[in-house]
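Note that this complex is displayed minus one protein chain, with the remaining chains in position.
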Amino acid sequence: MIGVSIVGGTGYGAGELLRLLHVHPEVEVVEVVSKSSAGDDFSSSHPHLAEVYCDKFVDHLDLEKLSSFDKQFVFAALPHGASAEFVLKMANFLENGGVVIDLSGDFRLKDEAQHCANYGDSPFLPEVRDQSVYGLPEFFRKEIKSAKLIANPGCYATCCALAAGPISKANVGIEHIVFDAKSGSSGGGRGLKDLFHHPRRNGSMTTYSVLSHRHEPEIAQTLSASGGQQTSISFVPHLLPISRGIFVTAHIILEKEATYDELCSLYEKAYASEPFVRLRKSSPEIADVVGSNYCDIALHVRGNVVVVTAVLDNLVKGMAGQAIQNLNIISGLDEKAGLGSLGLGIV
Amino acid sequence: MIGVSIVGGTGYGAGELLRLLHVHPEVEVVEVVSKSSAGDDFSSSHPHLAEVYCDKFVDHLDLEKLSSFDKQFVFAALPHGASAEFVLKMANFLENGGVVIDLSGDFRLKDEAQHCANYGDSPFLPEVRDQSVYGLPEFFRKEIKSAKLIANPGCYATCCALAAGPISKANVGIEHIVFDAKSGSSGGGRGLKDLFHHPRRNGSMTTYSVLSHRHEPEIAQTLSASGGQQTSISFVPHLLPISRGIFVTAHIILEKEATYDELCSLYEKAYASEPFVRLRKSSPEIADVVGSNYCDIALHVRGNVVVVTAVLDNLVKGMAGQAIQNLNIISGLDEKAGLGSLGLGIV
Amino acid sequence: MIGVSIVGGTGYGAGELLRLLHVHPEVEVVEVVSKSSAGDDFSSSHPHLAEVYCDKFVDHLDLEKLSSFDKQFVFAALPHGASAEFVLKMANFLENGGVVIDLSGDFRLKDEAQHCANYGDSPFLPEVRDQSVYGLPEFFRKEIKSAKLIANPGCYATCCALAAGPISKANVGIEHIVFDAKSGSSGGGRGLKDLFHHPRRNGSMTTYSVLSHRHEPEIAQTLSASGGQQTSISFVPHLLPISRGIFVTAHIILEKEATYDELCSLYEKAYASEPFVRLRKSSPEIADVVGSNYCDIALHVRGNVVVVTAVLDNLVKGMAGQAIQNLNIISGLDEKAGLGSLGLGIV
Partner (left out) sequence: MIGVSIVGGTGYGAGELLRLLHVHPEVEVVEVVSKSSAGDDFSSSHPHLAEVYCDKFVDHLDLEKLSSFDKQFVFAALPHGASAEFVLKMANFLENGGVVIDLSGDFRLKDEAQHCANYGDSPFLPEVRDQSVYGLPEFFRKEIKSAKLIANPGCYATCCALAAGPISKANVGIEHIVFDAKSGSSGGGRGLKDLFHHPRRNGSMTTYSVLSHRHEPEIAQTLSASGGQQTSISFVPHLLPISRGIFVTAHIILEKEATYDELCSLYEKAYASEPFVRLRKSSPEIADVVGSNYCDIALHVRGNVVVVTAVLDNLVKGMAGQAIQNLNIISGLDEKAGLGSLGLGIV
């Protein structure tokens, strides 16, 4: 049995971890830490968990409680910055075989200048960072297997990297990739903000952080890590009037014309044995993956213009589900353990 | 020409007044007061008004600016409590022929106990209250004509009173009326609250203030003012996953059976010459009235059970549109002046 | 292992059965019949099942294929009328120990006059009907255990019966119950209809079948079967601008005043050991149960007016999930087998 504790219990990340871990056959949730809500039922923050989890939030992590488990994981579901501080204190736990899966962006960027530009309030901590592995299984499964500290990828970054990865890795000349990304509002987290006030978001759409979102360098890093050469990209995130799900349209401008068949075979090879990537013959719908850990992808080609469409649930494959997929890999379990739920199809 | 100034400029009430008054042929908006946003463009709070209104919020009301107009109106779009305080300071203005239309609930309830129970933070001010007229034209048009201070009705209260009024006024024995009311989220105002966070509201529905909402005594007051006898009512508000619009289902349990035709004729008589009430043969859709000042109503009868369905736009007939309708009545204008826009039909 | 075949494969009922059965540890889906789509992948109708089910629809049921399983179930997910015809042909299968779970309304109503008035195109078939059990576990678990033919309850009927059952069963005088029910659009099924055209439904709300919906006699039948006395009820269904989920507001007018505590204890007793009914302290949200088999219920009391709010997912507890719950009961499995998924919370 695997013991899991969670810090940062009131946010959407923790709520989704608890929802998913409830059906994981090999995991026991040991405790959930929330300083602000210590003593409260989980359902005070996550009403859908009412009566399912009967424990209360605790105000600090007690690693003793994890010690009886064969494998010990701590999920950090903290804000950027707070997470780095927390991980710093976990040195002993990591040395003794424990694993930390960090849902924040604190350890995602390898380049110090990029990190500081995008996460200015979070220390770079090079020694800790060097130990961390970027937890995108489709690209770094081998490194993940032996990781002690997982930097769990961003939701957009996961979807964009999976959409463009196989072309980027191949020896195909790319002029530029436009990532036009659309997300449900839960990506903005639980904190109240005017942009996420229901009367404003409902029935509407807008962009934010145009050409300046911190998932852009994260995408670039993944593509160049896997492909070698630097690709020119631009990333524009949009807010959809839905809560869950991401739709990415990757417009890839090639140097030369290509055919659907040759590009499709790149994707088939890349994802043939991937448990959570499905190649689809026509553009997927967000609803196809809501509630599931799948990322569905389709290709369209005309001359030198390639359009890759990809969907995932930002709270599952884009966050908590991917974190559990990482736990499964590290623990040597079936990668699908606890992640068998299919997309709702109708949302 | 009629001069209008607005206090409380950043809220949804002011935004909607400005939107509607833009097409009013007889009104000029003189100034809009917002203490918190003085000096800012209107569009800082109301981006849909960009370039249409080029003035900026001012930090206090300058009644001098209104003095050149034949008719002078001030719309108070302030929070409950703040509005009462504001009206208190307007005694001179009212004495000199000015009119205040108060969008808050501060002067709606005539009964002191009811007022204090529901608006505890707002003083009762009996002398001011005695001058005020409850601005529901379909019930109190005559009183409105000569009013100096209008207590503009609540959105739910308007829809419920219009739905049940004709039966309540008639000599039909009523056992009980259940008002099951459903509202879009803009009814909750611009202030950020967890209940109105988009990821929570979208795709969901719940109730709030069950059997304890302050529009319930307001409805009871209107029905008894018009009908004489006290009717037993209960009111349950729900939050719909939309921004605009109210749907009220009034379940009226009669003492005896009635027929569709006899009840329908009550409604036809009551609303025959009403410019903004439409009797419909089947249940209306919220979309039919969004953006317009209409309240659409339909009747269903089976034995002693009557179901009246009614829709309106909570920001128009439920607030700013009704306020302008009151202005038109007081000013002797066509009641439809500036309110000619039809519902969008498709929202 | 339990063998399951499904007839009527392209509808929402079959799609949801397949989605849920995918994670059921004791069930194997043997074949899925669709006359109209025989030879097509399941994903042609249910894209969210792509690559998960690799079989194709067949054009007729082959009971031989089920014969190797210890327990054999056929789920009929056919339109009203077609289902009765189908069940009639399954006499041998039923005699030989097979079980049919019928998702249609063909066998729900016990009273012939009621049946004919509401399902005029469907034969009454008294002998078959007599064998059928109404599959609402919270009321008829004992009968379900040995049933051969399950009339799986309607979505509204499930939610209303669970909301009002404990009061109805108790010795509390009830004047009248108003069921004001609100449903997502998937309740209308996969067939295209103007009422369910997206541009019309989105952002809007209306009623349909006011005081004439066929779930009303179904609710009355359940309440009187369980409580003995006939209760005066009225039922009004509404269409919400969402796809999944039902919200029922049961307004119960009592003959005498009651207290929250005494009524609450009725519900606690009724549902103490129910695996899928959760009593909540405040009104639940639809989002709390979307994707899950839960029905969440809360009570509000003022004098003689009781308001019970209840939510469920119309495609799960209101259809396919409840069908699987019935399978579990009949098969002697843990009632939660395959139904462990929690509500999404954020939809």
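Order as written gives the chain letters A, B and C; numbering starts at 1 within each chain.
Just so it is clear, a residue touches a chain if its C-beta (ideal position, glycine included) is under 8 Å from a C-beta of that chain, and two chains touch if they have at least 3 such contacts.
As the structure is a prediction and not an experimental result, all values here were calculated from the model.
In the complete complex, the residue from B:Ala287, B:Leu312 or B:Leu327 that touches the missing chain is B:Ala287.
The hidden chain makes contact, of the residues B:Cys54, B:Leu195 or B:Ile346, with B:Ile346.
Touch with the chain omitted from the figure is made, among A:Ile242, A:Cys295 or A:Leu339, by A:Ile242.
Taking the complete complex into account, A:Pro284 is the one of A:Pro47, A:Pro166, A:Pro217 or A:Pro284 that touches the chain left out. For chain A, the residues touching the chain absent from view are 175-176, 178, 180, 182, 199-200, 202-208, 210-212, 234, 236, 238, 240-245, 247, 249, 251, 253, 283-287, 290, 300, 302, 305, 307, 309, 311, 346-347. Seen across the whole complex, the unshown chain contacts chain B at 12, 15, 19, 22-23, 46-52, 186, 202-203, 243-244, 278, 280, 284-285, 287-292, 296, 315, 340-347.
Mapped onto chain C, the footprint of the missing chain covers residues 12, 184-186, 188, 190, 192-194, 196-203, 241-243, 347.
Quick note on the criterion: only the chains that are shown with their structure count from here on.
Over half of the residue numbers found at the chain B and chain C interface occur in both copies, marking it as a same-residue contact. Farthest from chain C, judged by the mean position of CA atoms in each chain, is B. Of all chains displayed, C has the C-alpha centre closest to the centre of the whole protein C-alpha set.
Once the centre of each chain is set as its mean CA position, chain A and chain C turn out to be 35 Å apart. Chain B and chain C, compared by their mean Cα positions, are separated by 40 Å. Shared interface positions of chain B, defined as residues touching 2 or more other chains, are 199-200, 202-203, 241-243, 347.
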